[in-house]
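Contents: one structure, followed by commentary.
The complex appears here minus one protein chain, its other protein chains still in place.
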Amino acid sequence: MSHGFESDSIAKVSEEASSGLLVGVVRLIERCNEGVMGLSTIAILAASCILTLSVVSRYFLKVSTDWQDEASVFLLVGATFMCCAYVQSNRGHIGIDALASILPASVNRVRKGVVDIASLAFCTFFTWKSWTLFHEALVGGHTTSSSFAPPLWIPYGLMAVGMTNLTLQLLMQVLAYFGKREVVS
Amino acid sequence: AAPAQELKISHQFPGGTIAVGDFRDRLCRKFAVEVEKRTNGALKGTVYPGSSLMKTNAQFSAVSKGALEMSLFPVSYAGGEVPELNIALMPGVVTSYEQGLAWKNSEAGKLLSDVLYEKGIVIVSWVWQAGGVASRVKPIVEPEDAKGLKVRGGSREMDMVLKATGASVLSLPSNEIYQAVQTGALDAAMTSSTSLISFRLEEVAKHLTTGRGKAYWFMFEPLIMSRLVFEKLPKDQQATIMAIGAEMEKFGLEAAKADDQAVAKVYQKAGAKVYDLTDATVKKWQAIARDTAWKDYAKKNARCAQLIQLAEKVVPETPAEARPKVKAEKKGKKR
Partner (left out) sequence: MSVAAIGILYGLGTLVVMFSGMPIAFALGAIATVFMYFFMPGAALDMVTQNVYEEMASITLLSIPLFILKGACIGKSRAGADLYAAIHAWLHKIPGGLGIANVFACALFAAMAGSSPATCSAIGSAGIPEMRQRGYSPGFAAGIIAAGGTLGILLPPSITMILFAVAAEQSLGRLFLAGLGPWLLLVVLFSGYAAWRYKREYKTALDVYHGGGVKSAYLDEMLLTFSDKTRMLPRVLPFVILLTGVMVALYGGYATPSETAGLGAILALVLIAVVYKVWRPRDLKPIFTSTLKESTMLMLIIGMSLLYSYVMSSLHISQSTAEWIVALHLSKWVLLSTILFMVMVLGFFLPPVSIILMTAPIILPPLKAAGFDLIWFGVVMTIIMEMGLIHPPVGLNIFVIKNIAPDIPLKDVIWGVMPFVGLMMIAVLLLCLMPGIATWFPDMVMGVSSK
């Protein structure tokens, strides 16, 4: 299952982490991420197929195509949020790293820590608000207002789960950062 | 003096000025000017047109939670959240402006206000607007005309009616309508007269069925206010807001009617053929709606069933002009 890219990233995060327990948790999360990537692949493929079949069925069978857009939106929103943690595990959320090359190494290490903590704080907040949104939609039985009218807790739930994973991933990275600093000092 | 309290008024329609542009934007701007004038600057309205503040659907929750003060909002968009609100774009429920006007003081209107009030929303100004159909190959006047065409109904209920006529219904975002009609991916689109103008479909459509006179497509797009915000205001300001809201209804009515005429002119000028609906035709559409969308709606919950029943009892009353003002003043005094 695994290929070069992922084993690299495991090595990288394990490097950041120092304690054995942390490495175990990190590996568990990475395993989960791998599963999530598989599901997301299916989601994006399914969205493409749905949109293609929408064209084909409307042309040949003259049927209504009023649910395909929304189904694709749900699949693609889901894939986007669910993959956030994986992308973060590879440090794939791009930032402007211009300062990194200018600052002295010690200052740069502090900057990295601060940035990770700030990201963690924001994502924690966002995760919390995603769950309240999910809860509202679930309890209120909210759906979209189209003829298809699928329940909104599905995409909200995917957003909440995805953001939770992302927050956990960031937490691991922050913990790894502090673990490593103790070793250094 | 205390600093002015800001009332943000958000809507999804194209922005303009107080004098020209989409009348729904102008209604908000007029309201903003009046409210500032009559409260001596204690309240200050700021209009955010074209979803420049937040997306259409987010507006409803925002008003309901008090994160947004006001919005001119087609409430049927929140039909997924509050099923009762689907009545606001139910084909055949309202068939003339006079009937729309009678809603405010009808039993149906009271029930609709209550539904919104429970959600934390106060109706400030009642605006109903007719719509029509722009199509590229052949006109859609009678229900039979829609058979075999690819149509965007724009709402769950309209889609149901269209499916019953044998049309194939398409859902696509409003910003893709133009290109879809141009290429032929879409044969016809239904929307309000004003949006038929602003989407510029006359460039690509050959036929227009207007909503002037009679129509089965009527949308309720009131100016709404957050109850949380409203109830925190002093009584006199509340009364002022409701009074201005009631005055705006007249402007809304006249402007909506004017747009029904204007859209016909715009399409005619672009070389499209224009058709109007007769009573008999509207009845035909209404009959289909009664069998499909109305039934579906009534099944949603008891209040929906009650609302659709009451809706049939809303009959146009005349004279239309004299009534709303008196009511508004009374309401103000009582408090």
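Each chain gets a letter, A and B, in the order it is written, and its residues are counted from 1.
Just so we're on the same page, contacts are C-beta pairs under 8 Å (C-beta built on N, C-alpha and C of every residue); 3 or more make two chains touch, one makes a residue touch a chain.
Everything numeric here is computed off the predicted structure, so don't read it as measured data.
Only one of the listed residues, B:L172, B:M190 or B:M225, touches the absent chain: B:L172. Considering the whole complex, the residue from B:A4, B:A58 or B:V274 that touches the absent chain is B:A58. Mapped onto subunit B, contacts with the missing chain fall at residues 8, 14-17, 21, 46, 48-58, 61-62, 65-67, 170, 172-173, 175-176, 178-180, 182-186, 198-200, 203-204, 228. Residues of subunit A in contact with the chain left out of this view: 3, 5, 37, 40-41, 44-45, 47-52, 54-55, 59, 68-70, 72-73, 76-77, 79-80, 83-84, 86-88, 90, 92-101, 111-112, 114-115, 118-119, 121-123, 125-126, 129-130, 132-133, 155-156, 159.
As a convention for this text, only the chains that are shown with their structure count from here on.
Between the Cα centres of subunit A and subunit B there is a gap of 39 Å.
Residues 57, 76-81, 86, 148, 150, 155-156, 159-160, 163, 167-173 of subunit B are the ones that touch subunit A when the two sit in their complex. Across the interface of their complex, subunit B is touched by residues 58, 62-70, 140, 142-149, 152 of subunit A.
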